[in-house]
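What you see is the complex with one protein chain gone and the rest in place.
We just call them A, B and C in the order they show up, numbering each chain from 1.
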């Protein structure tokens, strides 16, 4: 089995200090959390940025600052900016960080409810636009899928030439409006992607460690972090993203799965080393 | 195994006479197609209405006329108006036909892409509103799900008391943006609903008869019709909705599954006889 | 999708004229049934032989006579002798027909209960012996599996070099002691074999046509015949193996799957034309 790539989704756009005071907003806090995750074993930082008051933004300069601060502390870590943005943003706003020459970026593969009146909008035309622009600037997309139909969409857009192989998926499981995070959901998604693909699995909330464990067992990769879950165990807030990563590392060790360094992760994902 | 309930989705909101000249627009055409389907073995007519030029509408009076015309020709058939409407309509517009005292109505359980720039919008709050209003007027919802996450949504809203049991689902498979229509997709959805539920399966386009056949084998029910597919076999346009239903009846007969009358369908679905 | 290969298992070793008077025992009856199946659309005859009183045998001369009689009536049909034999026979007895230069032969991939005190014995060493001898004489094995573990066995023996690729499986479903014949069983077996394999599915008793239909839908191939089931529909005895094959052909036609000729079947299975 390949070594395990751990992605830390250290801040997200929706979780706040009210959920967990350790959620990072400032550049300094973001760098601190990235460093803790990296030290614990994360090789990828999935990155959103915020203004100091916690407001999410896709501002290119803010991303640049955050990336520089992270790179200063952990120069070899892979940084994967989000292109998800926040509700109401245009494609153009959302795409800004891909022009900072990152190695990867997330690419959401469909539209779904996010509870209440909220819709996370990613029309087919937007997906195509995002894919084409990432191809253009040489950024590998992490295909975020929240349900099975989004895998079908990705495969269709691959057939039309918009998305290149080998594809790398992220199964985001347990979001309100998306597929839940049970074993059978996980297995169904895993068996829906092409053999030459790689995948990361992300369990939201109480699904975080069960989904992570299934991914470890199945030869996939794992994402954890405050974006997805703020608890280290039932009712106990995590002290840092590092603590969440440490737990994944312990489970991986029990199950005989070694953890990948950033360089090993690059190799597994087919990323070129960027300067 | 229960007898097989066949639903005919005779017109839909998006398919046109350009796809198949037999697609009904006028009240007379709609009644003709309903009658053909009913004669062939359909016990439920899933109904959209249009103005004579083919423009889809959720207008209550137009629904009333269509229902009366159908009832004249096939008095005991179950009529299930759609509440899907067309892109851009408000909840209020979409809900109109439930106030005509139908026995059932469709209730879409999530938001998803419909290709290009189109989104079929059914936010969580809309789903709740639709469910509550159907409960109020005593209309049984057919829970339309286009992906697994929509089943999870329906189950969650059931737990919160918005959707009553026994639930009746419609797996709509093969829509752009939704789950595809392979055997494994079908089985996964089927195994995701509660034991005491019933379900109908709808395969879009080339999936129509394969999905129908799986539903026949699995003890589920079947929807076919011009809304979903206009071909009787590869490249051959169907002459009527009746011809599509006849094909389902032939397959059911080969597989030893008897076809339900409208009265038998009412019993299976737990519908009260309406006056 | 490939064309559909239909195998007719015309007599078997355990079914008798008491089950259905049309079960063939004599050479003449066997040729008659093979011909009826072939005319209806079968391209492979799965063959057991009996003495005129119905006693099953693996006697080489009896097989030779039966094969000649069949070939006289349908010269191009593929003949696949069974090596299953009857309870208590030695490997040597069971293997006799492979020395008649057939194109295929069945190879049972494990040991299981057959109800009561009966065990169908195929130890791992026997499986290896059968595989090696078939390789030696150039006979393609049809790997009969009665449960998932038998697929795992076949794959293990393939890795050790005993069984060649591309493998051709036969999922025999619904035997007492083996896996049942539900949709989920079928799908699980289908998803357990390598991508470059082919498979035939065989439903025993009441599973015959449901399993056949799933195989048609899934791109697999179908076996029917008196060995597996003697009814054309619930409680109605089939008049001939031909009638069973005709029913499969009708279902295939409804589902848009064309039926393979023997020459097309050879191509699909990678059989060389024998003289």
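Here is the rule we use: a residue touches a chain if its C-beta (ideal position, glycine included) is under 8 Å from a C-beta of that chain, and two chains touch if they have at least 3 such contacts.
From a predicted model like this one, the values you see are computed outputs, not experimental measurements.
Counting contacts over the entire complex, the absent chain touches A, C. Only one of A:35, A:114, A:209 or A:226 touches the absent chain when the whole complex is considered: A:209. Among the residues C:117, C:196 or C:272, only C:117 touches the chain that is left out of the figure.
Seen across the whole complex, the unshown chain contacts chain C at 110-113, 115-119, 121-125, 146-149, 152-153, 156, 175-180, 184-185, 188, 191. Across the interface with the omitted chain, chain A contributes residues 183-184, 187, 191, 209-210, 213-214, 217-218, 233-234, 247, 250-251, 254-256.
Just so it is clear, only the chains that are shown with their structure count from here on.
If you draw each protein chain as a dot and join the dots that touch, you get a simple line with two loose ends. Counting every residue number used by either copy at the chain A-chain B contact, over half are found in both chains. When the CA atoms of chain B are superposed on chain C, the rotation angle comes to 180 degrees, reported as a multiple of 5.
Work out the mean CA point of chain A and of chain C, and you get 50 Å between them. The mean-CA centres of chain B and chain C are about 41 angstrom from one another, to the nearest whole unit.
The set of chain A residues touching two or more other chains comprises 191.
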